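Omission of a single protein chain aside, the complex is shown with its protein chains in their original locations.
In order of appearance the chains are A, B and C, and numbering begins at 1 in each one.
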Amino acid sequence: MSSKDLEKRRVTGPDGEQFDVDPMQDYFCQERPKEHEPANKVWESFLNWARAESLWILGYGTGCGAIEMRPLMTPRFDAYRYGIQWRPTPRQSNVLVIGGYLSVKTLKRVIRSYEQMQGPKYVVALGSCTINGGMYWDSYNTINRLDKYLPVDIYITGCMPRPESLLAGFEALKKLIKEGKGEGQNLYARNFDEYKANQKKIIRDWDMPDYNW
Amino acid sequence: MGFEPIKILYSLLSLFIIFNIGMLINGITRKIGARVGRRHGIRFYQPYIDLVKNYALRSNITHGIMFYLGPVFRLTGGIGVYLFVPAIYGSEYFGNFSFAGDLVLITYFIFFGTLGMALGAGEGGHPYSAIGISRGLAQVTAAEIPLVIAFLGAAIQYQSLSVTEMVALQQGGIQNWTLVTNPLLTAVALIAYLGTMMRSPFDIVLAPQEIPIGPPTEYHSTFLGVLQTNRAIFPMAKTVLFMNVFFGGATNWGVLILKVFLIYMWSVFVGVVFPRFRVDHSIRWFYKYALPLGLVALAATSLLIK
Amino acid sequence: MTLITILGFILIVIGIWGMLSQSNIIKIIIGFSIVDTGIHLVMVSIGYLKDRTAPILDETVGKAEALARVVDPVPSALVLTAIVIGLAVTALMLAYAVKLHEMKGSLDIHDLKELKW
Partner (left out) sequence: MVNPIYLFVIALAAGFLLSLIDKAGRSAALTVFYAALAAMAGISAQAFIAILGGAESAMIFTAGFKPPFSINLQMGLEESFFTMIVNVLGLLSGIYLVKKLKTEKVYALVLYLMMIMGLNGLIMTRDLFNLFVFLEITSIATYSLIGIERNIRSLSAGFKYMIAGGLASMFFLIGTIYLYRFTGVLHLDSMAEALDLASGPAVVLAVFTLLISVLIELKPFPANGWALDVYEAADDGLVAVIASASSAAMLFVLYKITPLLNGTLLLAVAGIGLTTFVLSNLMGLMQHSPKRLLGYSSIGQIGLIMGVYALLVHSGAASEPMTLLLVAGGLFINHFIAKAGLFWLAGLVGKDSLEGWHVLRKKPVLVFMFGVFILALVGLPPFPGFFAKWQLVMVFSEKGLTLATVLVLLGSFLEAAYLFRWLGKVLKTEGEGEVKTSFAQGLPLTLSALALIGLGAGFSLWIPGGSGLKILYLPMLLAAALFLLDFLPAWVKNTLVILLMSLYAWQLLPGLEGYRFLFGIIFLAGGVLLLIPGYAFKGKRRGFYPFAVMMYAGLAALLISESTLQLFAAWEIMTLGSYFLIIRGKRSEPHALSYMLFSIGGAFVMLMGLGLLYGVNGQSLALTSLETLTQSAGVIFLLIMLGFLTKIASMGLHIWLPGAHGEAETDVSPMVSAILLKAGMFGLIVLMSAIRRPMIGNVDITYWMSWLGAITVFLGNLLAIYQEDAKRLLAYSSVGNLGYVLFGLSMMTHMGWLTSIAFALNHFLFKALLFLAIGGVVMRVKTKNMYEMGGLIKRMPVSFISVLIGIIALSGVPPLSGYAGKWLTFNILLEKGWYLQGLVLIIGGLIAFLYCFRLIYAVFLGQLKDNHRRVKEAPLPVLIPQIILMIAIMFFSAYPGLVLHPVGDFLLKYFPQGAISWQNNTALTAYGHWDGLAVLIITGVMFASVFALLLITNRKAQKVGQFNIVYAAERPSRPELTHVGYNFFAHYRKALGIFSRPFAVKFWDGVSEFAHSAADLFRKIYSGNGQTYLVHIILFVVVVYAFVTGG
């Protein structure tokens, strides 16, 4: 898959007529992400409670920290009892857990997955790597600060954080949401150009549309 | 039997009850699954929260009109199956709309939602959706074999296609239930029940696998909410149907809830014990084991009525 | 069956044998002629009645006794016609043979197998 796929191409229709297909225009939605106003206060706080108590995590292990997520499903930690579940598709997930160091290659996929999630959506970042690059701070191939590329709601420290820390982190996220502070989606939409500029700066082979619905 | 406007209200009430039963049973089921795995498991009311959350998501996308209508078809199918079943025997108002058709209508109406959902997922344009549907449909056609045999057998036994009549003939105690009068057929019916419940070992269509979750891969937020609503109603509707045909029906809500719960647990217990079949396995399984058993049951039934 | 009849049939068989066994077209035509001759002999022998005279009504054979004294004239007439026809056919065959030889440069009937199946 290269960026060539998305260049304009000339095709011949069934009747022999020739025309151009521009995949960027024709195959992808060119709408920018929008900000979504919260509903009125009481109703919104009820909804936020529901959102907080039903955290659906995208089952996407982005780095070494993903290993710490698995124990949460086991009898020992059993995150389900807190309303936390894993979903196999970003469409149905609300929480994106970044499992530690993030290579540029993975960042591209993370951005796509994040943008395909439906809001309100939250980003939980694990370990020091997502804060300042950690031990990979001078690597040619990892990012240093996740916050520059995606709106992070919660950082969980440690290298790696223990599952218990993760559970604590999710509890903190719940609190955040219930307080109505889990507005990362709107933040991202508001500062969309800035985020995009940062993303494109580090991802040099940008071979996807700007808006990954 | 006939249509009166007041029936609409009763039907809505009936629908509301069955929806809640379905939601709670879904929660409890998952709890049981967790407990078998030595986990604490979700809160039993978790499905409600998930439902509210999904309806409450702020953003959503659509792939086109059929994508939009898919869940509508699905839920209509689920509700329809329920509304064509006489839920409470002898109740004038909780007989739903069973005057419109009989067992055959319900058997075929089951496909209404399946087909619509398949179309909606198809328009989603995701290759995994298509693969999932292809698997799902294939398995359904095989799983329907014992189902058809079971229903046909029941119709032969009672010489009627009307569910109400079947229930009427089973009144008067457990000795009159199909379960007792025709155990072989009921066994086939229970196999069929497993096949239609989309639970393990026949849950390849929706289970997380190499194609994330098959048909609903692209469905989210409100669409998913509608599908979840159906997930509560549809299995209950089918269970109520099985209850009516094979387990003597119910004359009040209490009995209904009890019987539905117990019947549903059958699929739950099988599900937590047995691992998943691949599609070609399950098709062959139905042809190899369920079909011969069904034929024997059918033969026995025809002897029975002679 | 008279000797001549038998002889005629023997000739026919010899002629047919010749037509079947010889691959040279000329020899086949000769075989055909032999068959022809054989047939003519058979025909004449059928009409010939022993000790009778030619069917010519003159002073030696009167009208009244003709029926008892002359041979049947019809076969003889037939043979004459048949000989003429046989001659024509033989001639035509030979003409064919000449032309075939001109075109093909061969008189072998096995070489004439352009058309088959």
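We adopt the following convention: contacts are C-beta pairs under 8 Å (C-beta built on N, C-alpha and C of every residue); 3 or more make two chains touch, one makes a residue touch a chain.
None of the values given here were measured: they were computed from a predicted structure.
Trainee: Counting contacts across the entire complex, name the shown chains the missing chain touches.
Mentor: In the entire complex, chains touched by the missing one are A, B, C.
Trainee: Among A:90, A:120, A:161 or A:184, which one is in touch with the chain left out?
Mentor: A:90
Trainee: Looking at B:41, B:95, B:195 or B:225, which makes contact with the chain not pictured?
Mentor: Per the contact definition at the top, the residue touching the missing chain is B:225.
Trainee: Going by the contact rule already stated, which one of C:7, C:30, C:71 or C:89 would touch the omitted chain in the full complex?
Mentor: Only one of C:7, C:30, C:71 or C:89 touches the chain omitted from view, namely C:89.
Trainee: Give the residue, chosen from B:25, B:49 or B:75, that touches the chain omitted from the document.
Mentor: In the complete complex, the chain left out is touched by residue B:75.
Trainee: For the chain not shown, which residue from B:131, B:180, B:255 or B:272 touches it across the whole complex?
Mentor: Result: among the candidates, B:131 touches the missing chain.
Trainee: Could you list which residues of chain A touch the chain missing from the display?
Mentor: 1, 5-6, 9, 11-15, 17, 19, 21, 23, 26-29, 31, 60, 89-91, 109-110, 112-113, 116, 208-209, 212-213
Trainee: For chain B, which residues reach the chain that was dropped from this view?
Mentor: 3, 55, 59-66, 68-69, 71-73, 75-76, 79-80, 83-84, 97, 99-105, 108-109, 111-112, 114-115, 118-119, 122-127, 130-131, 133-135, 137-138, 140-142, 144-145, 148-149, 152, 155-156, 159-162, 212, 217-218, 221-223, 225-226, 278-281, 283-284, 287, 294-295, 298, 302
Trainee: Determine and list the chain C residues touching the chain excluded from the picture.
Mentor: Against the missing chain, chain C presents residues 12, 16, 19-20, 23, 25, 28, 32, 35-36, 39, 42-43, 46, 74-75, 78, 81-82, 85, 88-89, 92-93, 95-97, 99-100, 103-104, 109-110, 112-117.
Throughout what follows, only the chains that are shown with their structure count from here on.
Trainee: If you average the CA atoms of chain A and of chain B, how far apart do the two points sit, in angstrom?
Mentor: Here chain A and chain B have centroids separated by 36 Å.
Trainee: Approximately how many whole Å separate the CA-defined centres of chain B and chain C?
Mentor: Each chain's C-alpha centroid was found; their separation is 98 Å.
Trainee: Among all residues of chain B, which ones touch two or more of the remaining chains?
Mentor: There are none in chain B.
Trainee: Do you know which chain C residues sit against two or more other chains?
Mentor: In chain C, no residue touches at least two other chains, as defined above.
Trainee: Where on chain A is chain B touching in the complex?
Mentor: 29, 34, 36, 46-47, 50-51, 53-54, 56, 59, 74-75, 78, 80-81, 83, 85, 87-89, 91-92, 94, 118-120, 185, 213
Trainee: Contact residues on chain B for chain A in the complex?
Mentor: So the residues of chain B in touch with chain A come to 34, 37-43, 46, 49-50, 52-53, 56-61, 208, 212-213, 216-221, 224.
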